[in-house]
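One protein chain is absent from this view; the other protein chains keep their places.
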Amino acid sequence: MYKYNDFDRSFIENRNRQFRAQVARRIDGSLTEDEFKPLRLMNGVYLQLHAYMLRVAIPYGSLNSAQLRQLAYIAERWDRGYGHFTTRQNIQYNWPKLSDIPEMLDALAAVNMHAIQTSGNTIRNVTADHFAGAAADEIADPRPYAELIRQWSTDHPEFQFLPRKFKVAVSGAHQDRAVTKAHDIGLRITERAGKIGFDVIIGGGLGRTPMIGKTIQEFLPVDDLLPYIEAVVSVWNLLGRRDNKYKARIKITVHETGIDEIKALIDQRFNEIRPSFSGIDQSLLNSIIADFQGPELRNEPVHEFHTRYDSAAVFRSWIDTNTAAHRDNTHSIVSISLKKPGQTPGDASSAQMRVIADLAEKYGYDEIRISHEQNIVLPHVHKEDLFALYCALKPYDLATANIGLISDIIACPGMDYCALATARSIPIAQQIATHFDALKIEHDIGHLQVKISGCINACGHHHVGHIGILGLDRAGVENYQITLGGDATQTATLGERAGPGFSADDLLPAIDRLITAYLSVRLSPAETFLETYRRLGQAPFKAALYPETQQNTKAA
Amino acid sequence: MPTPKLSQIITANALINGDVIYFTRHGTWSPNFDEAEVFEDDAIAQDVLIRASAQADQTVGVYLTKVAADNGSYKPAHFREDFRKTGPSNYFHGKQEGVKNV
Partner (left out) sequence: MSQLINDTGFVPNDITTPFVTLDHWTTGCALQLTSDTDPNDLDRILSAPCIRIEFPTSADGRGFTLARLLRLRGYKGHLRAFGHVIADQFAMARRSGFDDVEIHDTVARRQPHDQWLFRTDWQDHDYQSRLRGDRSPIQSAQNTL
């Protein structure tokens, strides 16, 4: 993991002093709310429905046990004893007082963490593949590049008052687990003739006008990374629309300008900017890469694991769903589900965070990741330790075997907390998860991603859910639109709207009909929902969702 | 169905603790929904809104919202304001725990 040096530490301490002064100046009237708002936002402080919310960055999703314990402590000391992990690898505290936030930021700084640029019209927390550094299909660990971008974007003097927010994601594996095609800039590490470079994708994004990003550079050399993304943001800062916030994101600028035209502008700006980088960033990068070398893995054969796997069915089920292939075949990547049916997706109590921190120390080389799917990952666990880990997780409701299944739902906080929401997300996720868990058919249903957003801003990624649910306000009543066929991976696809929305009461029966239809039309249990949808199109699913319409059509 | 006549109240969040607050007939802010001054007349409501917004050292995001008559008292006309008045539905947190007098 990256180790903060004196520069990073004094930067954060200084920044926290500034924010402490800004809070005091807001309270004494030196700053108006209009002036204070961008400053609090660039330090992660929102005002939500019931209270302020502090959004803390977990850069590229990586934590150690001391950091997770501190997150648990902060939740207890200044909040309500829990935190909410988000789709952008942040943790949110829902109940802080404005006057306590400087203290919370100091407590974060004590473990090399911060809330800088987790909000506001700035370059946001850089996200990465949550299996980074461990995945069997990895070309190179994306985190050193994400850390380099974190340093470059932090407090960047030109880019604190951008037209709108700007999100960067980095992936270093063949499988895209970082949703790079739905980011303002997505970077995918590729390899050519033994050297690595970046497939640079720009203009992706969800929200009101969802778009899949377009490749603007097929193989950007590593040493051009910072000047190139600086050129992208520089061009957009001047060209992006400031008259309408719904048209301000770079996806709209790319769409309105055209990819060829904007590429020409970016290339020209790149040529201007490139000489201002002396190359010292590359020597910094090399020392960052050294920090990310990863643990020395235990060299011990796998014996007992196979016996356990063959004899204990519940354990086997957990292994099958919650572990993934590690680059070392004596180890596994373990996903700890924060989606026990009935619980709030992505929430963890302080007690749960502490247990995970302890187990990461005991069995996981002190490494923890937060996934954009709102689960926690132990990236390196020796297979001989998996059974003990499973047994230790179970009493804390952390051994739910549902990763990638219908109850592993992404849900934004929705109207229960969020000031922007138009409907609730959490109770919908709870209902769907509880329903299919009770039927005991989710393993039969197989891989199926349900993603729920409580408003058009799409924090719940509904556009790229196999089943997407968007909560809206229809004349003062919650109403839910269903999209089908979305895909968040390297084959990213936007889901298609199925038809008219459903009331909160009608939604679960509709989802149930949809699943029943899938089970009856799939070729075999091996054909996933998404594959079936791609083979057959919307028709059979639409018929299941809207049976009355179908009957009317037949009758007519 | 005829739309019932809606009145208005003034609400905001408290600057320091972020709590949902309501503007009272005494020109003060209260965390208690039932203490909100109810305006039947929009012109008066707009007028008081300007006065309430001027207390920028105590509040954030002052706005008018509609309430409906409900058996001799009032309730929020929109479900968003119901959540602000009550708290989230996934945990028993927020105002539903009992309004504290600030």
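Each chain gets a letter, A and B, in the order it is written, and its residues are counted from 1.
By definition in this document, a residue touches a chain if its C-beta (ideal position, glycine included) is under 8 Å from a C-beta of that chain, and two chains touch if they have at least 3 such contacts.
The shown structure was predicted, so the numbers you read here are calculated from the model rather than taken from an experiment.
S.K.: Among the chains present in the display, which ones are touched by the chain that isn't there?
M.R.: Contacts of the omitted chain with visible chains: A.
S.K.: Looking at A:I196, A:L284 or A:A325, which makes contact with the chain not pictured?
M.R.: Only one of A:I196, A:L284 or A:A325 touches the chain omitted from view, namely A:L284.
S.K.: Could you tell which one of A:Q89, A:N112 or A:T154 touches the chain left off the display?
M.R.: Selected residue, touching the omitted chain: A:T154.
S.K.: Of the residues in chain A, which ones touch the absent chain?
M.R.: 7, 10-11, 14-15, 18, 21-22, 25, 29-32, 34-35, 38-39, 121, 148, 151-152, 154-162, 226, 234, 237-238, 242, 272-273, 275-281, 284
Methods note: only the chains that are shown with their structure count from here on.
S.K.: What whole-number Å value describes the gap between the mean CA coordinates of chain A and chain B?
M.R.: 35
S.K.: Looking at the complex, which residues from chain B come into contact with chain A?
M.R.: 13, 15-20, 56-57, 60-61, 77-80, 83-84, 87-91, 93-95
S.K.: Can you name the residues of chain A that touch chain B in the complex?
M.R.: Going by the criterion above, the answer is residues 26-29, 32-33, 47-52, 80, 94-99, 344, 415-417, 421, 424, 426-427, 430, 473, 476-478.
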